[in-house]
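A single protein chain has been omitted from the complex, and every remaining protein chain is retained in its original position.
Chain naming follows the written order as A, B and C, and within any one chain the residues start at number 1.
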Amino acid sequence: MTRMTVEQAIHQALREEMEHDPRVILMGEGVATKHRDLVEDFGAERVRNTPLAEAIMAGTAVGAAAGGLRPVVDLLFAPFLPYSMDALVNSAGKLRYISGGQFSFPMVAMAMTGAGWAVGAQHNHNLEAMFVHAPGLKVLMPSTPADFRGLLKAAIRDENPVLFFIDLGLLHQEGEVEARADELIPLGQAAVRREGTHVTMVSYAKTVGACLQAAEQLEARQISAEVIDLRSLKPLDEETVLASVRRTGRLIVVHEASGLCGVAAEIAALAATKAFDALRAPVVRLTGPDAPAASSWVLEQAGVPQAEAVVAAAVELVLGTSEHTRAVMAHY
Amino acid sequence: MTRMTVEQAIHQALREEMEHDPRVILMGEGVATKHRDLVEDFGAERVRNTPLAEAIMAGTAVGAAAGGLRPVVDLLFAPFLPYSMDALVNSAGKLRYISGGQFSFPMVAMAMTGAGWAVGAQHNHNLEAMFVHAPGLKVLMPSTPADFRGLLKAAIRDENPVLFFIDLGLLHQEGEVEARADELIPLGQAAVRREGTHVTMVSYAKTVGACLQAAEQLEARQISAEVIDLRSLKPLDEETVLASVRRTGRLIVVHEASGLCGVAAEIAALAATKAFDALRAPVVRLTGPDAPAASSWVLEQAGVPQAEAVVAAAVELVLGTSEHTRAVMAHY
Amino acid sequence: MNVSEHTEPVADHHGVPGPTHESATPEARLSSLETMMLIRAYEEQLVELQRGGAPGTCTSVGQEACAVGVIGALDERDRILTNHRSAGHLIARGADPGRMMAEVLGRTDGYCGGRSGSLHIASRELGVVLTSTIVGGELSMAPGMALAQKMGRGEPGGIVAVFFGDGAACEGIFHESLNLAVQWQLPLLFVCENNQWQAFVHRLETMPDRAIADWAHSHGLPTRSVDGNAVEEVYAAAARAVAEIRVTGSPQFLELVTYRQRGHFEPDDQSYVDPDELVAWRRRDPIQGYREHLLESGLIDPEGLAAMERRVRERIEAAAAFAQASAWPAPDRLTDHVYA
Partner (left out) sequence: MNVSEHTEPVADHHGVPGPTHESATPEARLSSLETMMLIRAYEEQLVELQRGGAPGTCTSVGQEACAVGVIGALDERDRILTNHRSAGHLIARGADPGRMMAEVLGRTDGYCGGRSGSLHIASRELGVVLTSTIVGGELSMAPGMALAQKMGRGEPGGIVAVFFGDGAACEGIFHESLNLAVQWQLPLLFVCENNQWQAFVHRLETMPDRAIADWAHSHGLPTRSVDGNAVEEVYAAAARAVAEIRVTGSPQFLELVTYRQRGHFEPDDQSYVDPDELVAWRRRDPIQGYREHLLESGLIDPEGLAAMERRVRERIEAAAAFAQASAWPAPDRLTDHVYA
């Protein structure tokens, strides 16, 4: 085991996979500037700065993937993905199906997002749910350095197009990482970060931390919370979520993205359709507001569900309603 | 009252609003070819064919709206919206907020989608949920000629950017339409198409028809179904949905778009979070599959929830499980 | 008619074929004619089927010389990307009209098992890959496919040809694609079939008259504009570009000036089309012109022509019978092929 940051874990995954498979290439605006060591070790042919044009970056990844390469394209920030949307949604997501299975698109598109940089809604927009909704794509959004590394490696080896979202607020977070190069984390498996019996918290990315903090605080009140980190938003590990909800009977879903048609809606719907009989209380969604992200630090932070709100929701679910919890939750 | 098709209703709404407000302009690839009468009556300045470039079409609508016009941009088919996504999501949806309320973007972006033309996934992709998820936008998807007319007129008069989706399968459907030019239908109000007591069906666009058919068939079995047509996906009429679910205790959500993070997920989540105590049975989602739309007529139709499946789901919900209903529903 | 001033102009023959490329043997020329006739007959058959209720299509009637000329200049190593108006490219590449028609009808024997329909038929085995009906989709994927070729993932020496319309040149992705191909020096032939129409809008409503060649030229890649209705001119220009790309590894651009003789998507009454323009271009029909040329030059006689017509008709009739006899896909296979 080695200690490293999320940023280092991503870099290591890229390096190892480029080592592992000569078909892996890395491209994007500034990737060759940023990963100069990779250029040195794998050559300028495999690590390519691109013109500033997200549509052709993504389209080129799609074409290269169909042509036999395994491209990783760094699209920088999630709000730039709309420029790439046609290539990702209409080409990568559909052309395998449309062609009757003749082609595959083994590629990864990376992008950062989330609060933490105070630069506003055109750099911070958690739009991962849009890609979960689109057919033919897979979507990852890890929370720990080990998962960033293991999932990115697995994504690069996957035969399908994968969107890999990087929560900006986690970039410098440290954690233990398994150093073996063949250590992959399969797509589609949620991680139970903490076991519990009274309430299930489902989250991903930065807000997993809020849930874990909340769970710790709840312990003092004799409330035992299970925390599930989805990691893989598509394929979604329905079984782990449902099994937990069936045990606890209570569900809180937490994420930074806004709520309407978001992942929390999907998880809540899952419980309401497939674990209804086990539910003992209303499902709770704690999400970012239906608003663009604000730049100002205080507003930016106010848009992210925090541990306090998770605690309040859990207390209300497990122990019943109170004025205080209502006030805290009204915020979300 | 006049009888007209959806296509005629759309045309009439455009004509009336251009008459009503000289700031209304219409633009898009082929709109001047298609609506030649509008060119004649309102001039080529207000009805403009554009180059084939969806990004600048949408961006131009955004800029024109901020500049004091009220543009309607026809983007033809929903799968072309990804090319327009930056203008719609990052500019129209966010720049009002980002600017601290300095600008408004009174504009409508129209697009067709849905099964019925057998031309495949690059013309048929129900991606309305992506725009519901995006902040700052409104999203409409009507089902009757009267609603197409009344909602399009209201959308044109709204101060915010509105996505107006046209279910291709409804284009030639006829219905009675109120002929008064000032007859608007406010955004954000669902329509109860049929009242019932045992089960609530929530749908929009083409599949409202499947629900109504199902409700009729269910009558013979003494099952009384309420059918709610959302019409406005954002703002969403939570109250009408919740009030119905609180009365019936049972909810089926039906739409053609795929399920993951779709509108049905949102409605199911709504019930599970805000009408939980009233729910007597699991929520049921009947949606298109998590797959691109196929071209072949039989596959295209198989991708759309039909009345039979709605009936089966309702019977199961109201009367309990049966092998037959399981078999029918396994399909979705 | 536009001819390029950016490289040596290719003579403008208004429908009469230009100088024959040396390598075009008599057999090759006869075969070019027959293939153009096959494309025409195939598409006319689709129009017939559409009248009977089959899904509509975008025919390439009037543009057959573009497909036959360019595809004829490619070989097996090369890969082709195309768009919604692709029947000519597929047939010129040797696709089976029966399997194509089955695809249009949504049947299991179609090239894509009925999932594509007419608008995105691809055939990996033929090297016709990544067909997109999103205008510009093919342009967005072409540099990546060419990069894969360049990096040794295709056949050695293979290049990529991407077909698109004048409308696609209005999409920003056109420029992004050209710029990337130039910056990365990719073995990519851009083929713009400038058929004057963009669905229901004439291209002069959307761009300056000489825009396509001017835009391409501004990206700094060798650019030729030729008469797209003269199959041998097209072939000559394409063969030269292909040969140069194989040597240099760098992209080139070919504008084929032609005309969409039928509507955008069947059925289409073309009421919005200037009848004079239409008539003028029909007079320059690529098949009619080439047929007369080959008759005049004695390469074929009226009997040979009649036999050719018969062969074509029989193939298309057989194709239609095959397609109509093909089974519908089973609804329970709806979600096959979404993921690998």
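The definition used in the following text is that a contact is a pair of C-beta atoms (placed from the backbone, for glycine too) under 8 Å apart; a residue touches a chain by one contact, two chains touch by 3 or more.
Bear in mind that the values here come from a model prediction, so they are computed numbers and not experimental data.
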Touching the absent chain when the full complex is considered, from A:Pro79, A:Gly136 or A:Gly175: A:Pro79
Given C:Arg40, C:Arg93 or C:His217, the one touching the chain that is not displayed: C:His217
Option from B:Ala61, B:Leu75 or B:Leu279 whose C-beta touches the chain left out: B:Ala61
Residues in chain A touching the chain absent from view: 29-30, 33-34, 49-56, 79-80, 83, 117-120, 122-123, 289-292, 294-299, 301-303, 331
Residues belonging to chain B that touch the chain removed from view: 23, 25, 45, 48, 50-51, 53, 55-56, 58-69, 71, 86-87, 90-91, 95-106, 135-136, 138, 159-160
Sites on chain C contacted by the missing partner chain, in the whole complex: 170-176, 179, 182-183, 205-208, 211, 214-215, 217-220
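Quick note on the criterion: only the chains that are shown with their structure count from here on.
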Taking each chain's C-alpha mean as its centre, the one farthest from chain C: A
Central chain (by mean CA position): B
Inter-centroid spacing, chain C versus chain B (mean Cα positions, whole Å): 37
Distance between chain centroids, defined by C-alpha means - chain A, chain C (Å): 42
Where chain A touches two or more other chains, by residue: 86, 90, 97-98, 135-136
Chain C residues counted as touching two or more neighbouring chains: 110, 114-116, 120, 132, 134, 136-137, 172, 338
